[in-house]
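The complex is shown incomplete by one protein chain, all other protein chains being positioned as in the whole.
First chain written, first letter: the chains are A and B, and each begins at residue 1.
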Amino acid sequence: MNQPLLQVSDLHVEIATRQGIVRAVDGVSLEVPAGEAVGLVGESGSGKSMTLKAILGVLPPEARVTAGEVLLDGIDLTALSNSQLNKFRGPKIAMIFQEPMSALNPVMRVGQQIAEGPRVHLGLNRAQAAERALDLMRRVGIPDPERRFRSFPHEFSGGMRQRVMIAIALSCDPSVILCDEPTTALDVTIQDQILRLLAKLCRETGASLVFVTHDLPVVAQVCHQLAVMYAGEIVERGTVQDVLTQPRHPYTLGLVRSAPDVDHPRSSLAAIPGSPPSLIHPPSGCRFHPRCPFAEEDCTVTHPPLRLLDAGRATACLHSERCLQAETQTEGADR
Amino acid sequence: MGRMTFVIRRLLLLVPTAVGVTIIAFFMIHLIPGNPAQTILGIHATPRGITILDRQWGLNRPLASQYWLFMDRLVHGNLGQSLFYGVPVGGLITSHLPPTLWLICYAAVIAIVISVPLAMIAASRKDGIRDHIVRAVPLLGLGMPAFWLALILQTTLAVKFQLFPVSGYGTGIGGHLHSMFLPALVVAIALCPVVIRSLRASMLNVLGADYITTARAKGVPGLRLFVRHVLRNAVIPAVTVLGINIGFLIGGTLIVEAVFAIPGLGNLMINSIFDRDFPVVQGVALVFGIMVVLVNLLTDVAYATLDPRVRFDR
Partner (left out) sequence: MSAISITGQTGPPESAPEATAGERAQPRRARWYRQPALMAGLVIIGLILMAVIAAPLLTSYNPDAQNLNATLSGISAQHWLGTDQLGRDTFSRLLYGGRTDLQIAFIAVLFPFCLGTILGSIAGYFGGWVDIIIMRLVDIVVAFPFFVLVIALVFVLGPGERSIYIAITLIGWVSYARIIRGEILVAKRQEYVLAAQSGGLSNVRIMGRHLLPNVISQAIIYAMSDIVQDILAIVTLSYLGLGIQPPAPDWGTMISDGQNFLTTHWQLTTIPGLAVVVTGLGLSLIGDGLADLLRPGQS
């Protein structure tokens, strides 16, 4: 297989605040092969959204990329100016946001917002862009597109708005689509529809996905690869199957255990104790150690690097075999 | 709800206010200490003159009946007779209206032209040096007497450097634009502090919004982003602010017209005050009041036109 389509190497994003420098993304590396969906999982504040925004260059003004590179088709996006980046945004790489109500321009008609990308990037005139927009609206399953073209965002329901956002993202045929928790703000029943739609569209267009979420079952439904983020770092990586069935990092183990499972009901929900760490002054050594049930002396001192276990499988835990033991123990107990 | 219904509803709500405006205008005469007719006529008062005025204004009738007389005349476009000129007040007002309207519109345009770029500069780098400068300037403007600025500009630019006419309205569109530039500039400068502040605030609001991030993520280039996304949303509250401050605008034109001798309503009012021409003063005040009410209506309509969310609620 040749070079991955999107390659993030050692990305660092810092945010200047009154209390100090927040290291939102602290050395994240990611590879997204063509046509595959990579999930990025973690709690709020783990840096997942910031990673996506850094890739696209739409960070808020207080945040900056301080190190690392983002290679798309071999070109480093972090080295480009904003106007140069604009040529990539849309045709090569696009993003779907979490809150479709606030992410759509309230005074602009929906059809125009979908058509804007093609007009700007593909040089289509108004009529052609409108045609394309109508076509996209049909593909994402918006009923009665001719009438809906002239509607405003507030006239749509949440699920419909998210379909509009998907249409916008697809409008210039990008090869990579970044998804920032696209279903979190939606009802559970709608979530499923949107996820299926996303999966189907990616299969049809061959686009790669980077899917950020804090919801494990969602990731399982859509993605092939999975990376787990904690406190601005990637702590585990592998295929979705491997990571979720045999987690090799205590944090992942905690996430898996705390996800409610309809098929194996437990008497109480297991939660990860403690709260997310400060990103200004992270804990010494392994950042997870204050909340880790397997923490040992060396965990407080050494900052563990992400090390390869097998092909495509990596973990940042010094004692990852403890997770294997714990998992087999639990399985034994459940039976 | 539809725009037509919206407008009609707003119009109906305005009727009580408009009526109230007429009541206040009507009532002014009764605030005059002593016998109104006598005080108005002042040193020219003769017993016969007083009786004539009394009868003309119905001052010897009960209050309600006086108001009825007033409204009856008003509805027929009769605002009384000017004591000084001896012609109907309505005619005086109509002839003096155009220059004032010109001045108001001209000043509003200049104010927008000055404020939008300044607000944009300030909002694009919040808390930077440029932001602080732009925020400091309105503080000076808030305390500046309009007539003082008018005098200074008039003396330097018109008298000394002879770039503009010292006074007057000019003839033809070009003449108007030239003659009225200084007065409009003064009024605009008086208005700017408020407009800059609110534009900056609403721009900051918009700049931080999610849909701007979406537009950036779409790769929308700078100018298009600014005009179709930022500005389009930021003007909505600014239009309201401009509309609310129409009273302030009109008050500014009053004194500026006096300094620059522009034959508008403000100048008419001030001269009539000096001439003790009460009916004219009352008439102009009434017209100004109705003007404000109408502009408020226009502002509401403009707001509904610009913001699609408003139209469809309720």
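Quick note on the criterion: a residue touches a chain if its C-beta (ideal position, glycine included) is under 8 Å from a C-beta of that chain, and two chains touch if they have at least 3 such contacts.
Please read all numbers here as calculations on a predicted model, not as lab measurements.
S.K.: Just one of B:7, B:28, B:97 or B:241 touches the chain that is missing; which is it?
M.R.: Of all options in B:7, B:28, B:97 or B:241, contact with the hidden chain holds for B:28.
S.K.: Tell me which of B:41, B:203, B:281 or B:304 is the one touching the absent chain.
M.R.: Selected residue, touching the omitted chain: B:281.
S.K.: Which one touches the absent chain: B:47, B:62, B:86 or B:143?
M.R.: Going through B:47, B:62, B:86 or B:143 one by one, B:143 is the residue touching the chain not shown.
S.K.: Looking at B:121, B:151, B:231 or B:261, which makes contact with the chain not pictured?
M.R.: Of the listed residues, the one touching the omitted chain is B:151.
S.K.: Could you list which residues of subunit B touch the chain missing from the display?
M.R.: Counting only subunit B, the missing chain is touched by 16-18, 20-21, 23-24, 28-29, 31-33, 39, 139-140, 142-149, 151-152, 155, 159-160, 207-210, 213, 246-252, 254-255, 258, 269-270, 273, 278, 281-282, 284-285, 288-289, 292-293, 296.
Assume only the chains that are shown with their structure count from here on.
S.K.: How many Å are there between the centre of subunit A and the centre of subunit B, using C-alpha atoms for each centre?
M.R.: For subunit A versus subunit B, the centre distance works out to 53 Å.
S.K.: Which residues of subunit B touch subunit A once you look at their complex with the stated criterion?
M.R.: 126, 209-211, 213-222, 224, 228-229, 232-233, 236, 306-309, 312
S.K.: Across the complex, what residues on subunit A touch subunit B?
M.R.: So the residues of subunit A touching subunit B come out as 53, 56, 58, 61, 82-83, 85-91, 94-95, 97, 99, 102-108, 116-117, 120-121, 152, 154-155, 165, 168.
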